[in-house]
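And now, subunit A:
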Amino acid sequence: MVSVFLILGLISLGGMVYAGAPAKVIIGHPACLSGKYAKAGEQALGGIKACVKWVNEVYGGVKIGGKKVPLEYKYYDCESKKEVVTSLIERLITVDKVNVVFAPYSSGLTLSGAPVAEKYGMLYMDHGGASDRIFQQGFKYIVQTIGPGTRYHVGTLDMIHKVDPKAKRVALAYEDSEFARMVMRGAEEHAKKLGFKIVFKRTYPKGVTDLTPLLSDLKAAKPDFILGGGHFEDGQLFNRQMADLDINVKALSLIAAATLPAFYEALGNLAEGVMGPSHWEYGVKYSPEVARKEGLKWIGPTQDEFVKLFKEALGKDIMPDYHAAEAGAQVLAYVLAVEEANSIDPTKVRAALNTLKFMSFYGGWDVNETGKQVGHSMVDMQWQGGKRVIVWPPEAATGKLYYPMPTFAEKAKGKVAVPK
Partner candidate 1 sequence: MALLRLEKVTKRFGGLVAVNEVDLHIEAGESIGIVGPNGSGKTTLYNVISGVYTPEEGRVFFEEQEITFLPPYRRAHLGLGRTFQISRPFGSATVRENVAVGALFGTLHGRIGVDEALKLADRYIELVGLSELKDKVAGSLTPVEKKLMEVARALAMRPKLLLMDEAMAGMHPKDIDRLVGLLKEIKEEEKIAMVAMVEHIMRAVVGFAERVVVMHFGRKLVDAPTAEALKDPKVVEVYLGCPLEEK
Partner candidate 2 sequence: MIWNQLAGNLTQGLILGGVYGMATMGLSLIFGVLRVVNVGHGAFVMVGAFVAFWLFTALGLTPIAAIPAALVVGMALGFLFFYSVMRRLVGAPELTSLLATFAMGIILEEVVKLIFGTEYRGYNWDVGRVDLSVTVLPWAKIYAFLGSVAIAVLLYLWFNKTRAGTAVRSVVEDSEGARVCGVNVGWIYALSFAIGIGLTVASGVLLTMFIPVGINPYMGGPYTLKAFVIAVLGGLASPYGAFFGGLIFGLIENGSYTLFALLPGAEPFALTRFLSFAILLLILLLKPTGLLGAKE
């Protein structure tokens, strides 16, 4: 039987044997290098490699029992498929003898790996699954770095509440997916709390090709501003067809889509003034000084060091986005926790992570007892003259908010959203 030989071969390929006292610390990761999450997966890969490099070369390794041991990164391609995730995670744990597993991208894939990780009592760190529900399942070993979905549009609402108290009519139009619905729920609650009036609340299916019907109803609701989105493709479509239907509002914030460069490439100046929430953007002002002010421990490369390491790691000249940053920050969190616990035993490290609180180029990091991320606040960016400018929160902002955003008629005449 052919398979037998292939499998035997596969074993021999298996990693080195693990000796009592750690000669090194290994991070395992079933990365999404192909399939539907390939983009985010590549970013995460670069982010992790960058920070591992920093730990080994700048930080000098992980300090356990008084001696510094090197950090290693072992990953496979999970093809963004759940069957593959489970088998790769087990291989990482049993064959490659990794000390921690970083979850693949998306809440779904993160969940599919959870039972295996729990079985082996392996620490399972989540940098790509934003669902709050993961942390309501009573898993012992999952810890989250990415901010929970419910908080994505909270900052945006605070911002508008502050800059334009007269803008009361908000429209919510999100993708009908697990993640986007959670963002919508969070936004709805917060909007009510701030006394906004929700004049429109609808979703549209994944893979939608024409939003016209939804948008014409939305137009009829006459909102002051719009919160919505889900993935990149529908966000792009959303903005474009708003232009086609000449729907003009004071502000438009789209999750997942607006923060990416490809968004502006595809839409040109139609994207002027459009905003998007992000876990991290190049330009955020997190630094050792800020950390000192807030009384937080600082670790990791500065923002520009990170960008440099990231580009080296991927060997491409592309900018890291928040997928990269959160994955990188997760490496730093793990390293600190290991040093805190002075051990690589998952249970001890898990406990250390519970009490860990620090700041890096990615911003604050702190989890509650369920492992859910609570210490990281998001930023809001806006397209201004083809550049991404962070406009909220004030402590992270790199520029002023342009408000209200130009109408599509003005944009057609070439107007850009650069504040004077």
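Note that a residue touches a chain if its C-beta (ideal position, glycine included) is under 8 Å from a C-beta of that chain, and two chains touch if they have at least 3 such contacts; residues count from 1.
As a selection rule, all candidates are chains of the complex that A comes from, given by their letters.
Quick caveat, the model's predicted, so the values are computed rather than measured.
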*Every candidate listed belongs to the same complex as subunit A; state which one touches it: 1 or 2.*
2
*candidate 2 contact footprint on subunit A (complex, rising order)*: 38-39, 176, 202-205, 207-210, 212-214, 216-217, 220, 232-233, 236-237, 240-241, 244-246, 262, 265-268, 270, 412
